[in-house]
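The complex appears here without one of its protein chains, the remainder shown in place.
Here is subunit A:
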C-alpha cells in the first residue's frame, strides 16, 4: 500500500466529514470512486490506518446487490431463450430435431412449452414437429432483467427474483464496505507507531516521544513450551499427599506378580471363592507357581481355612497348597497389605498406619468404565482396641479431604473383613447415592495366624483412583484417560488437581 493512498483518504475525510461521531462520515465505496481508486486498494489503506490506533473509525458494512450474469446480460439484450426460440419458429412449424439444433434451444424449448407458447405434434408426417401455439408472446424475463439493469431490482416480486436466480440469469452479490469517520486521534499526517519497546529506546529515552501501537488484550497469549503431568497421576500424587497428611506410611507395592497365597489365602478368602476363578483373575503360565511360601505361617492358614481355630468355625474344606502356589497378577493391593501385616506381626507390636496407591489387575469384561488394570488406593490402621466407629471416623476424615462430606455407610460383605462397610456419597449431579469405597475390619482369622497379638484390630479401606478422576475431569470413557489411546490434548489441557476444591 502506498502511503499516498492513506494520506489521500485522510485528507478527504478532513474535507468531506468534518466532525467525528454519527454526523459525519464517508462510504469507502464512494470514496474509492471519488479518488479514482480500486476499492480493494482503499480497504488496504483503511486497514493500515486502523493499525495506527484511533486515527480513523471504520465500521464494516455489508450490502447485497443484484447483478446480471453474462447469460442474463445476453437475455436482457436479445430476449430470453424461450422468446428467441419462439421467434425462430415459422407459422408452418419446424421439425423438433431441427429446432433443437438452434442455440439455447434446450432451455428455451422446455420454458416455451411450459409457457404453452409452442406445441409439439408427435404424429406429424416426417417426425415430431413444433408449431407456435399463440400468435405473439410477451417476454417478461427480458423486461425483469432490464429493470434490474436500471437499478430497480428491489421493485421486482421476490418470486421472480428467485426464479431468475435459479436460472442463473441473476446473481446476488454481497458487497463489503466500510463507513469511515474520523477517530479520536485523527490527523491528516500518518505517523508510524512503534510496536515494541527496544533497548535502544530505553537507552536514548526516545520512548518518551514515540506513540506505541495498542495491544489487543482480547487475544490469547502464546502457550508456553512445557511438559505436562498425566491427570490420573496428578490425582495419584494428591492421594499420596492426603495419606501422608494423615500420618500414613507408604507400603511397598512394586510387585505386580503375587502368589494366590498372599492375594487370597492369607486374607482368609476360600479357595473356591469366585474371585479365584479364571474368569476374574489373571493367572500366570510362567512363572506358574510361587516357589517359596512361609511354611509355618502357611500351616496356620491351612488350618484356619479347613478346620477353623482362633474362635472360628473355618470354612471346612480341603485346603490345597497347589492352589496357594498359583501365581497371578494381584487383584488388589490388599495382597501387599497382607505381607506388611505379616511382617509387622514378626516384630514387637507397635501401632501402624499404612497406605498404598498402585495398579491392580482383573480379568474382567471391558467397557467404558472398566479396564483390565486400574489403580487402587488403600489405607490400613493397626492398633489395639480399634472399633467399627474408628473405621467410620477415619473414613469421614479421609473423604472430607477428598471434598466429600455427605457420606452414608452400608453393611456389606467382603471375605476378609467383618464388619464390612460400603461407603456411599451423595452425588449432586446424579442426585443419588453412589458407592465410593469399600472398607471393613480385618477378620481375626486373617490377623491371628499371622501372629498379631489378640486385641489388635486392623481397619482398612480401598477405592479406585480412576472413578474419582473421571468425575473430576469429566471423562466418560476410561480409555481416554488410561492407556495409549489417551488424548494428549486432554493431558495438555488438564487443570491442577485440587481434590477438595
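Just so it is clear, a contact is a pair of C-beta atoms (placed from the backbone, for glycine too) under 8 Å apart; a residue touches a chain by one contact, two chains touch by 3 or more; residues count from 1.
Basically, contacts and distances are computed from a predicted model.
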Record-based protein name (UniProt) of the chain missing from this complex, from "Vacuolar ATPase assembly protein VMA22", "Phenylalanine--tRNA ligase beta subunit", "Vang-like protein" or "Nicotinamide-nucleotide adenylyltransferase": "Phenylalanine--tRNA ligase beta subunit"
Given A:109, A:243 or A:264, the one touching the chain that is not displayed: A:243
Touching residue (missing chain; options A:74, A:87, A:124 or A:392): A:392
Residue in contact with the excluded chain [from A:120, A:133, A:201 or A:412]: A:412
Subunit A residues touching the omitted chain (full complex): 225-230, 232-233, 237, 240, 243-259, 272, 274, 278, 282-293, 308, 310-317, 327, 329, 351-353, 359, 361, 363, 365, 371-373, 381, 383, 385-390, 392-394, 396-397, 408-413, 418-421, 441, 443-445, 457, 459, 481-489, 491-492
